[in-house]
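Questions regarding the structure given below will be posed in turn.
The other protein chains are all here in position, but one chain of the complex has been omitted.
Labels A and B are assigned to the chains in the order they are written; within every chain, residues are numbered from 1.
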Amino acid sequence: MALRSLNQLRTFRNTLILLRNRWLTSRMGIVFGQGVSISLSARFRSNQRGDIVVGDDTLIAFKTLFLTRDHRSGDVKPIRIGSRCFIGGGSTILPGVSIGDECIVGGGSVVFTDVPARSIVVGNPARVLRGDIEVGRLGRLKGADENTRVMYR
Amino acid sequence: MALRSLNQLRTFRNTLILLRNRWLTSRMGIVFGQGVSISLSARFRSNQRGDIVVGDDTLIAFKTLFLTRDHRSGDVKPIRIGSRCFIGGGSTILPGVSIGDECIVGGGSVVFTDVPARSIVVGNPARVLRGDIEVGRLGRLKGADENTRVMYR
Partner (left out) sequence: MALRSLNQLRTFRNTLILLRNRWLTSRMGIVFGQGVSISLSARFRSNQRGDIVVGDDTLIAFKTLFLTRDHRSGDVKPIRIGSRCFIGGGSTILPGVSIGDECIVGGGSVVFTDVPARSIVVGNPARVLRGDIEVGRLGRLKGADENTRVMYR
């Protein structure tokens, strides 16, 4: 392998993420704001521009799944994710779901219904565990170390 | 890249799906009926012919998981999926589960128990949300646009 150091690997990954984000925007029609962080293993089922809109400074963790077509009716129902959210690893967002600003979706959750701003949801089906939370960039709770965010990609 | 147009990409994918379906039948021993549509990212854990049987005109969406071996007892417990079902994205079907005809399994569901015909199940563990539904080919509710089915592959 030509990857001799971890640094080279990191540069390679960052390039990959950049290319992938460009592809998500241009081909898949995902609309996303400034400063989002989207895992390479996140999967989007989008058909046209605007089906999935993601706000600023939101983090979408690995192995997440976004489905926009409601099979039962055949309609596309757009997904909206607010700003400063954290969508946890392995979670699934179903068609038509709107997630408000500053929300945390726990790992492995399956979200069927809209999530009000500033709440934590978990479970399948996902239910509100806590409301009125206060988060910063990438859905980090106050006091969480900003520097560690790179780990989540 | 040699893929100059979306059409070429589509032809390539259709060939891939064809080859994969042949492999599922011959190697994995999945038995499936006419007109099924199985996502390339669906995963089957089958050991011998007939462990997994899928009826006609059923759609199996992406990132689904079919497990036939009950670890606790070591037995293989076959999975049966009826005709005109829709198995939603990211759902998991556990060993020994029978799903009746014309059922809809919601995205992200984990199905532990048998599902009676013509019902919608969701959640983990999956529970019946609605019964007596009426669906057509690929588990589409009446009125859903047939032409959009290609999206689900």
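What we mean here is this: contacts are C-beta pairs under 8 Å (C-beta built on N, C-alpha and C of every residue); 3 or more make two chains touch, one makes a residue touch a chain.
Note that this is a predicted model, so its numbers are computed, not measured.
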| item | value |
| --- | --- |
| Omitted-chain contact residue, chosen from B:20, B:45, B:80 or B:137 | B:45 |
| Absent-chain contact - pick from A:24, A:38, A:52 or A:104 | A:104 |
| Interface with the undisplayed chain - residues on chain B | 43, 45, 47, 65, 67, 69, 71-74, 92, 94, 110, 112, 124-125 |
| Absent chain, residues of chain A that touch it | 59, 61-63, 86, 88-90, 104, 106-110, 120, 122-124, 139-141, 143-145, 148, 151-152 |
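The criterion applied here is as follows: only the chains that are shown with their structure count from here on.
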| item | value |
| --- | --- |
| Geometric centre distance via CA averages, chain B-chain A, whole Å | 26 |
